[in-house]
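What follows is an incomplete set of chains from the complex, kept in their original frame.
By written order: A and B. Residues from 1 in each chain.
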Amino acid sequence: VEQKIEQLDQLPKPHDGQVVWLDITGLADAPIIEAIGKTYSLHPLALEDVLHVHQRAKVDEYGNVLFVVARMLYDDRPLDSEQVSLFLAKNMVITFQEDPGDCFDIVRERIRQGGRICARGPDYLVYALIDAIIDAYFPRLESLGTDLDDIDAQITASRGRHSLSRLHEIRRILIFLRKLLWQHRDALNVLVRQENELIAPDTHVYLRDCLDHVVQLLDVAETDRDSCIGLQELALAEIGQRTNDVMRVLTLITTVFMPLTLIAGIYGMNFDPNSSPLNMPELRWFFGYPFALSLMSILAVIMLGFFWARGWFHR
Amino acid sequence: VEQKIEQLDQLPKPHDGQVVWLDITGLADAPIIEAIGKTYSLHPLALEDVLHVHQRAKVDEYGNVLFVVARMLYDDRPLDSEQVSLFLAKNMVITFQEDPGDCFDIVRERIRQGGRICARGPDYLVYALIDAIIDAYFPRLESLGTDLDDIDAQITASRGRHSLSRLHEIRRILIFLRKLLWQHRDALNVLVRQENELIAPDTHVYLRDCLDHVVQLLDVAETDRDSCIGLQELALAEIGQRTNDVMRVLTLITTVFMPLTLIAGIYGMNFDPNSSPLNMPELRWFFGYPFALSLMSILAVIMLGFFWARGWFHR
């Protein structure tokens, strides 16, 4: 049975043999949250955590209620995440989330179609919800991995001008995701090891599977972070290499033209050939001008040959 | 009952069913501290730690007294912290601090208003005090996070001239805060695990919540530190990139003007056209000067085209 509740006195009571899932969206109205908390006797510290939406993913046990905080990715804010607070009590699951829109539609659909999820207890529902949250991390990490591959190709092709700030951004997102995943890993570890009547023994297998997914995601995030660091270093080296290349061009040009300019300058000196036969007799030679031009050409060829021999033209 | 005590013989005695909080400010007068210590039979090593105000945050157990050191942030000294020494004895809490002004006003207010804090024992009061100290870390880390975001924007906009030393400063503060938080984490861990008659079982839930806050703060501090390192690397890369850009401008200018200057220099040579028809006949051509200028222009265009083709004008 699926229904929308808008007044506090419509809140359902859990019965034996029936699982109630109460999904509350929007946390702006604190008194209502507190009223709900009172109705189902949730611990005030847990309710405080529900309202302060920057909790880490975690599992807390308050008497016979299990309080799980999970963090759901936003589609459009790569460095932010939405807190989902789950209470698992006898025959009852309560979830709190801040914004409308979540990744639970797949779970709702499965409930409507009445599959395995209906036959099992509230612990399996909690597993299904956490699993849905975790599964939403996969596409995010995949898209980051694709970005990294693109940047790798760009840097290798020496076209990575803006890649450094993009790499910095991706690295921040990866650190952010890694932090979230570690929190979920710890929380799921607590759930898997929990010896509690609230969680049936055969749900443990499913929780372990979910934990496996988180560990796999962590693996990807770590590897991507390593790639990211490697690419940053490669990009930095590329900048250093390009500076080196630019310097070579400059040095080559300077070294070739400076002597030529000096020769031109020398023959531009105004020594008076009339005062002495030693004063620039070349200026009156028959082949004076061709001689000067040849001298320049030969010097240029020698210089270029010298740099060629030192390997400056091989990239 | 709230009272100000200025003489040693006014020191209250704790009675059953009543919690005494003795808050001592100023540690300059060692004999008085020792007298207080004797009155309430505090261990001399603990008193020594009270007086040497560079202790790490920690929890020590001396017989039936629990000695907790916490470190409170100063508003105006980012790399310093004030030591708060707390003694938890039966029916009694004693706190020592060096300077007037603290973050306990919120606790005092709650006591005056007589809330949950009055109904519970001294262990809850100790929790409330530690919680107040820890909560004061949040705004500090938030302001650092905002600073980092500003610097990120500046570097991305290539305007980060002074950002490196600021980043270095923030990193030092983050390392400092992280160290403090680790100490509090260890101390709270000891308190949470303490199986001691001084701490009532239901206070453990609150201490665990406080520990959660510390872990959350640690998370933020770690992430900020990672950001800081990333930004430092980005700023360094930016410097390298700018050096590269400056080099390109230099190389471009040099490469374009050197050949032109050489041509001008060649036509400035003083070879005597009278001595030989081979000696610079251009100087007497009708279109000699326009020819030289055109040669220069064409050379300049070719050079610029060459660099354009190599992509030096695309940033």
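Keep in mind that, in the parts below, a residue touches a chain if its C-beta (ideal position, glycine included) is under 8 Å from a C-beta of that chain, and two chains touch if they have at least 3 such contacts.
Since we're looking at a predicted model, the values are computed, not measured.
S.K.: Please give the number of copies in the complete assembly; 2 of them are in place here.
M.R.: Every protein chain is the same sequence, and there are 5 of them overall.
Everything that follows uses one rule, which is that only the chains that are shown with their structure count from here on.
S.K.: Between copies chain A and chain B, what's the superposition rotation on C-alpha atoms, in steps of 5 degrees?
M.R.: Fitting chain A to chain B on C-alpha positions yields an angle of 70 degrees.
S.K.: What whole-number Å value describes the gap between the mean CA coordinates of chain A and chain B?
M.R.: That gives a centre separation of 23 Å.
S.K.: Tell me, which parts of chain A touch chain B in their complex?
M.R.: Within the complex, chain A contacts chain B at residues 43, 45, 49, 54-56, 58, 60, 62, 161, 164-165, 168, 171-172, 175-176, 179, 183, 232, 235-236, 239-240, 242-243, 246-247, 249-250, 253-254, 257-258, 260-261, 264-265, 267-270, 273, 280, 282-290, 292-293.
S.K.: Under the touch definition given earlier, write down the residues of chain B that touch chain A in their complex.
M.R.: 155-156, 205-206, 208-209, 212, 215-216, 219, 222-223, 226-227, 230-231, 233-234, 236-238, 240-241, 243-244, 247-248, 250-251, 254-255, 258-259, 261-262, 265-266, 268-272, 275-276, 278-280, 314-315
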